[in-house]
Every structure is written in C-alpha cells, then in structure tokens.
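Complex shown without one protein chain; remaining protein chains in place.
What follows is subunit A.
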Amino acid sequence: MKTVKIDARGMHYTPLNQKIRAAVADGAEEIILDNILGQRFIGDGLRGNVRIIVNGVPGGDLGMFMSGPTCIVHGNAEHAPGNTMDKGMLVIHGSAGDAVAHSMRGGKVFIKNNIGYRGGIHMKQYDVEARPILVVGGTAHSFLGEYMAGGLVLVLGIGKDKAMTDRGIGSGIHGGEIILRGEVDDFLLGVGAKKFKFTESDLERIAPTIKNFCEQFGYDPAEFLDTNYTKIGPASSRPFASKYVWE
C-alpha cells in the first residue's frame, strides 16, 4: 500500500488540501496527517478511494462535499463533519460539534462519543446507493435529524442512562428514520415526528450498520443486536402541506 505522511504542524488548510490532492493524484492509498490542529475543510470535495488518517483535532467541515475517501480521526472533530457529503466514510474516535452530517446524501459518519445540536439535519437520500448513515455511540443534543428527508440516524447511548435526553428529535422530518437505543420519552419528539415500533425486520436491516460501527471502535456488536430500540419517522411525507391555501 502506498502511504504518504504529511506533517501539518502550523500549516494552513489550503496548502494542506493541495498536498492531499497531489498525493491522491499520485496514487496514494493512505495519507497520514500528523499534528492536525484546527485545520478546516480537510478532504473538502475530495474524490477517490484513499484512506486518510487524521492525528489530532481537525477544524470544521471535515469531509465536506467529499465523494469516496475514508477519513479516520484520532481525536475530536469540530462543526459539521460530513457536511453535504456524497460518498465515503468518516470515523471519529471522539466527539463532534453541531450540524454533523448536515445535508449528507450518501456514505457513513461514525462518531464514537457524542455530537452537538442539529446532528443529521436535512440528511436526504436519492436512490439505494445514496443513503446516508450517521451513527453516534454516545448521545446527541437537540434537533437531531431535523428536516430529515432520508437516510438513517442511529444513536446508541453507550454509557448513558438514556440515548437521548434533548428535545426536538426529528422536527420537520419528512423522510428517513432515526433509531435510538431504548425507550424515548414522547415529549422529546419534534413537530411532525412520530414513534414507530422497532421490529425484527428493522433489526435485520440495521444489523450490518451496527456491526460496521462496532468494528471501527472495537465494541462487541452482540450487545446491540436486539430490538430494544425506538424508531422515529415522519408523521407525513408532506409535513407542511396543510399549512397553506392558494391565493
């Protein structure tokens, strides 16, 4: 495997991304970024199948518009990793900020610990391949899966009493599904969101995702492979249709 190492100490994000692009163009299969400290836009708009290892804490919009690469972060991530991402995978060995996976259309974002507000907001799917997945090991703040139009948000609540304690889950959701470990209080649901029974067939569907997530962080998937989940989806695919009358 062709590996390229880049020492990013004190480097601005533009030359850093230029080096990453040059390495990808040069056929690198793995790029190791050392001493990352707050550089935004890592892997922004990047194509290909390259694997990027980030050692440090990247800045906002990690993997934005990314289409293909895998990016593994040994640290926390800032605002909106996976923003409008198309394909590929982000694995964060830590927590991330607000608007994680904002408008994401495909690929996977796996966060080991917690995320901030508006996680998975406006995620959407197009066809079978373009189905975004966000998995959070810990918990999330308010407005999880807000305006969601497709894809899957899964919150496992590892180490927590409850997977979610913040409100506004799935407000304005009109497609896709939010699956939370355990029971969820009704008052946490946002406008337009509805609880559904989590069935064996749902488990069968998400089991590969659970296994995939556990593989990344060394968890035993067996303890998550049951039906102790709550599924939240849209009450209607047209949440605002009844608000209007024509002139």
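What to note about this one:
We adopt the following convention: contacts are C-beta pairs under 8 Å (C-beta built on N, C-alpha and C of every residue); 3 or more make two chains touch, one makes a residue touch a chain; residues count from 1.
One rule holds in what follows: contacts and distances are computed from a predicted model.
The chain not displayed here is annotated in its UniProt record as "Archaeal glutamate synthase [NADPH]", chosen from "Archaeal glutamate synthase [NADPH]", "Helix-turn-helix domain-containing protein", "Sirohydrochlorin cobaltochelatase" or "MnhB domain-containing protein".
Screening A:118, A:141, A:181 or A:195 for touch with the missing chain picks out A:118.
Interface note: of A:52, A:115, A:134 or A:149, the residue touching the hidden chain in the full complex is A:149. Residue A:41 is the one among A:41, A:110, A:213 or A:229 that touches the chain not shown. Mapped onto subunit A, the interface with the missing chain covers residues 13-14, 17-18, 21, 40-41, 44-45, 47, 60-61, 64-67, 79-80, 83-84, 86, 99, 102-103, 105, 118, 121-122, 124-126, 130, 146-147, 149-150, 172, 174-175, 237-247.
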